[in-house]
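One protein chain omitted, others in place.
Note that the chains take the letters A and B in the order they are written out, and that residue 1 is the start of every chain.
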Amino acid sequence: MTLLELTEVTAFYGPVQVLEGVSLSVPEGGAVGILGANGAGKTTTLRAISGTVRAGGKIVFDGTDIRGMRPDKVAALGIAHVPEGRGTLAGLTVRENLKVGAYLRKDRKGIDADIEYCLDLFPNLRERIKSHGSALSGGEQQMLAVARAVMAKPRLMLLDEASLGLAPSTAKNVYQAIGRLRKESGIAMLVVEQNANLAFTLVDTATVLETGRNALTGTSAELKGMDEIRRAYLGG
Amino acid sequence: MGTFIQLVIDGLSAGSIYAALALAIVLVNQATGLINFAQGGMAVLAAYFAYTFLQWGVPLILAILLSVLVSFVLGAVIERFLMRRFERGDPDTAVVVTIGLLTLITGLCGWIWSFNNLQFPSLFPVQTVNILGAVVSIRSIGTTLVIVGIMLLLQLLFLGTKLGLALRAVAVNPQSASFSGLPVGRLLMVGWGLAAGLGAVAGALIAPSLTLTPGMMDSALVYALAAVILGGLSSPIGVVIAAWMIGVLENLAAVYVPFIGYDLKIAVPFILIFIVLIVRPQGLFGRKEVVRV
Partner (left out) sequence: MAAATDFLSKPWVRWVAIALVVIALIVLPLILPAFANQTLARIGVFAVAVLGLNVVMGYTGQVSLGQIFFVGVGAYVTAYGVQQGWNIALVLILAALIPGVIGLLISLAAARLGGLAIAMVTIALPIIGVPLAKRLSEFTGGSQGLSARFSAAPEWTGLYDDQWQLYIVIAIAGVVFLLTRNLVRGKYGRAFAIVKGNEAVASSMGISPYRYKVLAFTIASLIGGVSGFLYMVVVQYTSPETMSFGHSITLLASMVIGGAGSILGSLLGGAYYVLAPQLTNAIDSSLTAVLQGVILLVILFVLPGGLVSLPRLWRRRKSEHRGMPALDATASVTVPTPHPPTQSEEKRQDT
C-alpha cells in the first residue's frame, strides 16, 4: 500500500525553480532513498512534503492531499521531518527535546516508554540526558534529532542528510541505529543522502535527482549495479 | 540607617516594576526576536482599561485581573496582525514598527481618556510599618511581593508545564518545533499575550503613585531597557537582578548624591551601564555569543 505519493512536484525559491517535476512513492513500511549531487533538489523535495517550501504538483499522504499544508499540520498527520542541520532545540535538555518530539501525544505512559526506547536505541543520549542540546556533539545531535522524530510515533520519517558533518564511524552508527529502528517499528522512511553507500544500507529503492528532476529510479540492487551510479556516487 | 532601609525597600519596589517590564521585553525578544519599545505603552493601556472597569463599579482586584486578560488578548492580536510580518526580519525595522505602535497607543490613550492625570487606587493600604527603625510603606513591600510572586509563577509555567516547554521550543527553533507538530503561530501569540499581561500588572501597580497619564511608563521603559542591557537578553534572572539594582541605586543616588537629586536619577542606570561596559562588554550576566556568518 502506498503511503506517500509525489507526482510531478515543483518548487520555487522566489523566482528560481528548484524542482521541475519530481515523482516518487513510498510504500507503507518501506524505505526509499533520494540521491543526487549538491543542488539537485533533494532537500527541497523533503521540504515540499513537510510544507516548508511552497510546492506545485501532487503530494498525497495516505490518501490526503498535503501539498501546501502547514508544517505542524503535516506533522500531525504522522510525518516526522528530521531536518538538515538537525534542528536541535538548543536551550532545552535532551529529555526536554524528546518531550517536545512527543508534543502531539497525550499518552503519558507511552511517552515515557518511548523515551526509554530512544535511550536504548542511542546509548550516547542516555549519558547526556540532562545536558542542554547545544552541548552535544554533531553525532549526538543527529541522534537526538532522529529520536525526537521517533517520539512523535510517525508513520513516515523524512531523513535529511543524516550523515552530514559526521565522522564516518559516527555516521555508520547512526545509520545502524536507524536500521534497527526501521526493523523494530515498521516506520516508513524517505532518506536524502549524499553518501549513497550509507543510503543503500537502509533503503529498498531509490531515485536519483538531477537539476530538480528524476534521472534514475530503481531498487537498491539495480542501482548499485549501474556503472553511472558506481562512478558518480559509490567511488567507482 | 532608617532612611537607608526605606530607600532600599522603595528601590526594590520600583525595581520590581522595571523588572516586570524588562521581563516582558525579554520574553517577547526570545519568542519573536525583536525588542518591543511599546511594551510600556501597552502596560499603560491596560491600566486605562482597569481604570474604565473601575468607573463601571468593578472592584479593584477584579478590574486589574480583567485588564490583564484583555491585555493578553490584545498582545496576541498585535503579534498576529501587526508584528508577524516583521519577526525574524531586520530587528531595526521591527523596532521602528513598535515605536509606531507606541505612538499610536499613547495617542489613543490621550484621545479616549484625555492627557490629564487620573487617580488610580492602590491595591495596598497607605499605611507604613516599622522595620529596624525605618518607616516602610506597605505599598512598596506589597508591590515587590506581588511581582516576585508572578515571576515565580512564570518560571513555573516555563519550566514545569507543557505549554512552557512549547513556548521555549518555539523561541529557540521555530521550524524544528513545527516539525514536531507545535503550532508556532499560536504559541507566538501566547508569548506576546503573556508579556502584555505581565506589563498590565506592572502598570496597575505603578499607576497609583505616578497617576495615570498616557506617557506614564515612558521612564519605566527606559529603566527596563537599561536593565535588559545590563542583565543581557539571554538571562531573565540577570535582568531582574539588574532591575532591582537600578531601582535601589537610583533611589540612593537621589538622596545621597546631591547633584543627581530626584530629577536626574534616571541618569543613574546609564552611568552604571557605562561603567559595567568598560569591564564586561556583554553585560553583567549575558553570555558571550559566537557570531556566525
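Here is the rule we go by: contacts are C-beta pairs under 8 Å (C-beta built on N, C-alpha and C of every residue); 3 or more make two chains touch, one makes a residue touch a chain.
Given the structure is predicted, the values throughout are model-derived calculations rather than measurements.
Visitor: One chain isn't shown here. Among A:R70, A:R105, A:H132 or A:K172, which residue touches it?
Guide: That would be A:R70, which touches the missing chain.
Visitor: Among A:G85, A:G138 or A:G165, exactly one should touch the missing chain; which is it?
Guide: A:G85
Visitor: In the complete assembly, which of A:T52, A:T88, A:S163 or A:T207 touches the absent chain?
Guide: For the chain that is not drawn, the touching residue is A:T52.
Visitor: Using the touch definition from the top, which of B:T103, B:N117, B:T161 or B:T211 touches the missing chain?
Guide: Checking the options B:T103, B:N117, B:T161 or B:T211, the one contacting the hidden chain is B:T103.
Visitor: Mind listing the chain B residues that contact the chain we can't see here?
Guide: Within chain B, the residues that touch the unshown chain are 29, 33, 35, 37, 82, 84-86, 88-93, 95-97, 99-108, 110-111, 174-175, 178, 184-185, 215, 218-219, 221-222, 225-226, 228-229, 232-234, 261, 263-264, 266-267, 269-270, 273-274, 277-278, 281-283, 286, 289-293.
Basically, only the chains that are shown with their structure count from here on.
Visitor: In whole angstrom, what separates the CA-based centres of chain A and chain B?
Guide: Those two chain centres are 42 Å apart.
Visitor: Touching residues of chain A toward chain B in the complex: what are they?
Guide: Within the complex, chain A touches chain B at residues 50, 52, 70-72, 75-76, 80-83, 87-92, 96, 99-104, 148-149, 151-152.
Visitor: Of all residues in chain B, which touch chain A in the complex?
Guide: Per the touch definition, chain B meets chain A at residues 162, 165-166, 168-169, 171-173, 175-184.
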